[in-house]
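Missing here is one protein chain; the remaining ones are kept as they sit in the complex.
First chain written, first letter: the chains are A and B, and each begins at residue 1.
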Amino acid sequence: MSFDPATLARIANLARLDIPVDQLSRFGAEMSSILALVDQLQGVDTKGVLPLSHPLSAVSEMALRLRPDEACADIDREANMQNAPETENGLFLVPKVLE
Amino acid sequence: MSRPQHTVAASVAALASGTVSAVELATEALARANAAADLNAFLHIDAARTLAEARDADARRQAGDAAPLLGVPVAHKDIFVTRGWRSTAGSKMLANYVSPFDATVVERLRAAGTVCVGKLNCDEFAMGSSNENSAFGPVQNPWGNAQIGARIPGGSSGGSAAAVAAGIVPATTGTDTGGSLRQPAAMTGITAIKPTYGRVSRYGMIAFASSLDQGGPMAHTAEDCAMLLDAMAGFDERDSTSLDSEKAKVSIWRAFSDIIASKRPPSLGFEGLRVGVPKEFFAEGLAADVAIRVQEAIDTFKKHGATLVDISLPRTALAIPAYYVIAPAEASSNLSRFDGMRFGHRAADFTDLNDMIAKSRAEGFGREVQRRILTGTYVLCHGYFDAYYLQAQRVRRLIAQDFQAAFQTCDLIMGPVAPTTAWKIGEKSTDPVAMYLEDIFTLGVSLAGLPGMSVPCGFDQQNLPVGLQIIGNYFDEPAMLAAAHRYQQLTDWHQQQPGGAK
Partner (left out) sequence: MTWEIVIGIETHVQLATRSKIFSNASTAFGAPPNTQASVVDIALPGTLPVMNAQAVECAIKFGLAVNGGQTHNIARRSVFARKNYFYPDLPKGYQISQFELPVVTGGFIDIQVGDGDKVSSKRINLTRAHLEEDAGKSLHEGLETPGVSGIDLNRAGTPLLEVVSEPEMRSAADAVAYAKALHGIVTWIGICDGNMQEGSFRCDANVSVRRVGEPLGTRCEIKNLNSFRFMERAINYEVRRQIEVIEDGGKVIQQTRLYDADRDETRAMRSKEDAMDYRYFPDPDLLPLAIDETRISDVQVTMPELPSAMESRMQRDFGLSVYDAQLLTQSRSTAAYFFAAFDSSGEQAKLCANWINGELASQLNRDAIDLVDSPVNGLQLGRLVKRIADGTLSSKMAKDVFGYMWAGEHGGDADAIIEARGLKQVSDAGAIEKIIDEVLAKNEKSVAEFKSGKDKAIQSLIGQVMKASQGKANPGQVNDLLRKKLAD
């Protein structure tokens, strides 16, 4: 399966990657070869096999651990927001959101 | 002053006897890091901070603190977030990122007494097998030289491997998603272990592929790895995939020591130890030098009493496509948080919100990361999800079942870590798929969540290190480490030092 320009554009948009025009063909070619690699899965007989999302569930089914409902008060907003590109009065600023 | 074998065990002994202080060890490590700056192993060094930690360790010792690794200098892969040092994940996206909290691994190792010497270079977001995908330049393998050319240290924990191999610090942390601890350890002639998935908390590890990522130690010896892993591992309530079963609660160091102290194999010889040798690991594509060294290592086990068992892991090659669906799928989602809004790189010029996000990501991420995001996005798309993602997860179960079947007839599985020794920097960087194929022997273990080790087992004709992979069943780290330790008492491959090491 080759990665045609339209597919690349659609996937890049979903992934929010603004790939420069001059790199499109190289990305397309690389993606085609990666897909050729992963297409090897198509021939494998997996009838009746359940997908395995969590590796240790291969030996026994694992279940989610639950946390007691306790709220912790010590949130350091300054520290949490110290890497933000732009802030104002405790808000993260982003280019205008249009609804 | 140069110490022969900068091991953790030797450092611990010297510190305990008072012949050296934490400050002295830290000062020496900083000096070596500085002298070996050409390796580009370190991304961030802060001598004042390191020395403060070392003084604290010395004070703790004065106060009677008996933490097992008190004063031992280590360094962390830059995938682990740290409060004091920048945490970049080898990416321009996080070039100036400072975490407001420490990763659990960092926290645990500090509690155990280690002193952090700095943050180590790695492939961007741990995606790569050569460390050439770092936004901050490639790392040099200390075993490279003018004669054979500059060599990759392996990846993605390339900086971690190089720092140990060059003798800068006795141990480092790394992470392994598809081989990123084992393969660089093999390529630089050191020892490393990727534990059972869930042993080491992922909290504070910048995520690549959540169902595969595992942190682990890199050091010269199996004994050092046992000490380090014991400190790193353990239940963490902040990670939902962290294990809290009875098996996981057993101390790795104590179990390892018990085996060594007991009369059970491999304490004396390897009598009773059944070593499975998968025929698929010795197939076409394996470099002749590597095959010979690995076979010699396995023969050493046999010579000292182990029984060799022919086994088959029939889906070894299928681990590559399965992994290169699952890991990118998870990565594409895990890396969505890097959107230029709350942290990380934000493009300077953009037209609107979406353009800002797309430009920030295109500028902030390197090519390999973008390829994996694209691959992952594609395989999760409506219409492809079943054929790629679910199919890969089904193959993953088959691979895990193959290992379980193999462990019916053997205790440990042994084979090569990588098909070749360290290649030249730049040699494979133009073909991503060629690089992916190098991971063939490590990916299956990652997909199954099994523990895997790399142990130095000799050199190829160019004097580049070869690694023996030891694979155990879930929670069998103590037995693996004990077998490797015994092997290291019989051999001295792990004591060899690269000519370039200071």
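A few remarks follow.
Please note the rule applied: a residue touches a chain if its C-beta (ideal position, glycine included) is under 8 Å from a C-beta of that chain, and two chains touch if they have at least 3 such contacts.
Predicted model only: the values in this text are computed from it and were never measured.
For the options B:139, B:380 or B:395, the residue in contact with the chain missing from this view is B:380. Among the residues B:145, B:336 or B:462, only B:336 touches the chain that is left out of the figure.
Touch with the hidden chain on the side of chain A covers residues 10, 13-14, 16, 53-54, 57, 61-73, 75, 77, 80-81, 86, 88-99. Looking at chain B, the residues touching the absent chain are 80-81, 87, 89, 94, 97, 99-101, 103, 202-207, 209-211, 237-241, 329-330, 332-333, 335-337, 339, 341-343, 353-354, 357, 377, 380-382, 385, 389.
Throughout what follows, only the chains that are shown with their structure count from here on.
Chain A and chain B, compared by their mean Cα positions, are separated by 23 Å.
If you check the complex, the residues on chain A that touch chain B are 3, 7-8, 11-20, 27, 30-31, 33-42, 44, 46, 49-56, 58-59, 64-65, 67, 76, 79-86, 92, 94-98. Considering their complex, residues 96-98, 100, 196-198, 211-212, 237, 240-241, 243-244, 315, 318, 320-322, 324-325, 332, 336, 339-344, 346, 350, 352-359, 361-362, 365, 370-371, 373-375, 377-379, 381, 387-388, 390-398, 400-401, 404, 431-433, 436, 447-450, 474 of chain B touch chain A.
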